[in-house]
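This is the structure, below, for whatever I ask next.
Moving on to chain A:
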Amino acid sequence: MNIYKPELVEIKDIIVETPDIKTFRLQFKDPQLQNNFTFKAGQFAEYSVFGEGECTFCIASSPTRLEFLECSFKMYGKVTNALNRLKVGDTMGLRGPYGNYFPVEEMKGKNVVFIAGGIGLAPVRCAIWNVFDMRSEFKDVTIIYGARTVADLVYKHEIEEWKSMKDVKTIITVDPGGETSDWKGEIGFVPTIVEKVAPQSDNSVAIICGPPIMIKYTLPVMLKLGFKEENILTTLENRMKCGLGKCGRCNIGSVYVCKDGPVFSYLQLKELPEDF
Partner candidate 1 sequence: MEEEKFEPKITAFVCNWCTYTGADLAGTSRLKQQTNARLIRVPCTGRIDPVFIIKAFEKGADGVLVSGCHPGDCHYNTGNFHARRRWIFFKQLLDFVGIDSTRLYFSWVSASEGKKWVDVVNNVINSVRAKGPFLGYKNLNKETELPLVNKN
Partner candidate 2 sequence: MKNFVITREQLANLASKLLGENWTVISPSQNGSKYLKIKDAKDLIIDSALKPTDISMKEHFFPKSETLFFFKRKKDDYELIDAPGSEAKTVIFGAKPCDASAIPVLSKVFNWDYKDEFFNKRVENTVIIGLACKFEDENCFCTSVGLSPLAENGSDIFLIPLSDDKYFMKPITDKGRDFIAANETFISEADNISEPINDFSTPQKRFSTENVKEWLDKNFESKFWFNAGETCIGCAQCAYVCPTCHCFDIVDEDCYSCGRRVKNWDSCQFELFTKHASGHNPREIQGKRYRQRVSHKFKYYKDRFDELLCTGCGRCTRGCPVSIDIGLILEDINSHFLETINVNN
């Protein structure tokens, strides 16, 4: 078997999240593959535009909703720019799912706190819907999401949906200066808002994802709030090429982020050499 060969998927829908972020809804061209495809929240895949290359993102849709597979990406380099040029009905390639996942099963019966910044909401959103689709099995759910400006918030419609849910506490914030005149949410950086909201830390699991600088300042806040190191989970965004534990790009010490990650607890991160 050629492990580097992707499967063909068709773009069924494109949602423009922000001026430079899009979400693709994908379906396998082969109906059998579509029926058999499963994954777990937090896993990632390799998406390819033929002729341009491959790119790694998490799967942004929930494993409880398998009709489509969704991915969100921000335009940065060669492949994401090429992705941006694709239209509904176009064919692209997909390999996956790869990597480990959020321990959703073990989180049952606990409070769950989701913290995300910018496009870091994508993997968190996957877990959010996964939890919502089994809502009764979890205790309190809190979502804290921030972006630089109002325009940079992704999944805007879903945020509204979450806000309207009674059994979820949803706090949305933008960085100071990023608000609009009619902005009703919070204003402030994510770590500050987390400290202010101070989610319950007993019997709680936190999933954090966002830019490295946000994670760096949020972690001490979480510890201060009393979260256990093993209950703070994050996903690492190392550069990857193969996703298969071969190409050596995502190495942090002897860890292959693509195989042993991307999900790590703070307890595990502390043990890794500072090489990410």
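Keep this in mind: contacts are C-beta pairs under 8 Å (C-beta built on N, C-alpha and C of every residue); 3 or more make two chains touch, one makes a residue touch a chain; residues count from 1.
These made the cut because all candidates are chains of the complex that A comes from, given by their letters.
Fair warning: this is a prediction, and the values are worked out from it, not measured in the lab.
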Chain touching chain A (counting every copy) in this complex, out of 1 or 2: 2
Touching residues on chain A, where the partner in the complex is candidate 2: 1-6, 8, 29, 48-54, 74, 76-77, 80, 89-91, 93, 211-212, 237-239, 241-242, 244-249, 251-254, 259, 273-276
